[in-house]
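Below is the structure I would like to discuss, written out as structure tokens.
Omission of a single protein chain aside, the complex is shown with its protein chains in their original locations.
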């Protein structure tokens, strides 16, 4: 499934879809990373210090999934809703990414998730600049 | 299922849970209203003028569901994430509520949904003032 | 937000909505209970024995939310999809409810969640018998 090819088939597409497609892909990818990281943390022997990581993973997973869907819809969008949700996604990715980064040396899943969060925050910022 | 009773059983609850519980209930209630309104609109004979309503219902349903979960979690919350998501929820409820209001005279489900959106925006604003 | 009143405004409603509305309410209520129980478990000092409970709470929350939406939609439903999703919801509620029951004596949130799971499984079974 290629997001960019799919968006090109939309009856109401307009302009350059590159920045948009990159954001949609980053949001859905980060939602997946956070879902997997939360579960990997839950399976770690020393779970006590990972509570905040699990919690922020769950927040970030839901926020990224909602943002990806809101951004991907091209029929009659509301710019204020899109902008506000992008800002929430950036905040969630920054908070989750910073927490994951703290565990990145001990847990490879946290390192991978921090990377997804960083990419998603950047893709949301890039899209926010265009709308 | 009573949200307030449930939150009182949380090991990390603190302070007055009334405003919080009201916001959680309003978010989950609005997510349900928007899901049902989108489907009722989809079933209306004259669907052409309801496209924007369906689209905003879908946005608002996902944003409210994510917000309700983020707000309801009391373990290690991140205030910036909570605040940003509340702002996104207020924007979604205002946009969706205004669109539903336009169809309220012809469609009772839009009238009910506009009411859910208004209550949810107010509950999010009330909670945002406390954090 | 009253699910039953809302379903009565749907242009394609048919027959007795009582069993349907009860199932929709139970699914959304159980999704909320499981979301709150997962977070309450995550905040407990002795988290080690609660891993399975958190995991099943997360599964059950997502499955109940999806089931509630699928069941609540009255426009052009597919009976096989509805039936299969109801069976998945019953399985999730049984597994999660049984695990929560094991912790009910020590954690009031697990007791409340077990009760939500039991009610949701029953409501899904009642609806499944009618379609």
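So that you can tell them apart, the chains are marked A, B and C in the order they are listed, and the count of residues begins at 1 in each.
The rule we apply is simple: a contact is a pair of C-beta atoms (placed from the backbone, for glycine too) under 8 Å apart; a residue touches a chain by one contact, two chains touch by 3 or more.
Model, not experiment: these values are computed from the prediction.
Participant: Could I get the residues of chain B that touch the absent chain, sorted low to high?
Facilitator: Per the touch rule, chain B residues meeting the hidden chain are 38-39, 42-43, 47-48, 51, 54-55, 58.
Participant: If you put the missing chain back, which residues of chain A would it touch?
Facilitator: The missing chain touches chain A at positions 1, 3, 5-7, 9-12, 24, 28-30, 32-33, 35-37, 39-40, 42-45, 65, 68-69, 72-76, 107-109, 112, 116.
Participant: Tell me where the left-out chain touches chain C, residue by residue.
Facilitator: Per the touch rule, chain C residues meeting the hidden chain are 51-52, 55-56, 58-59, 62-63, 65-66, 69-70, 73, 75-78, 80-81, 83-85, 87-88, 90-92, 94-95.
Everything that follows uses one rule, which is that only the chains that are shown with their structure count from here on.
Participant: Between chain B and chain C, what distance separates the C-alpha centroids? Give it in angstrom.
Facilitator: About 19 Å, centre to centre.
Participant: Averaging only over C-alpha atoms, locate the centres of chain A and chain C and give their separation in whole Å.
Facilitator: So the centroids are 27 Å from each other.
Participant: Indicate the residues of chain A shared as contacts by at least two other chains.
Facilitator: Chain A, residues with two or more chain partners: 51, 55, 58.
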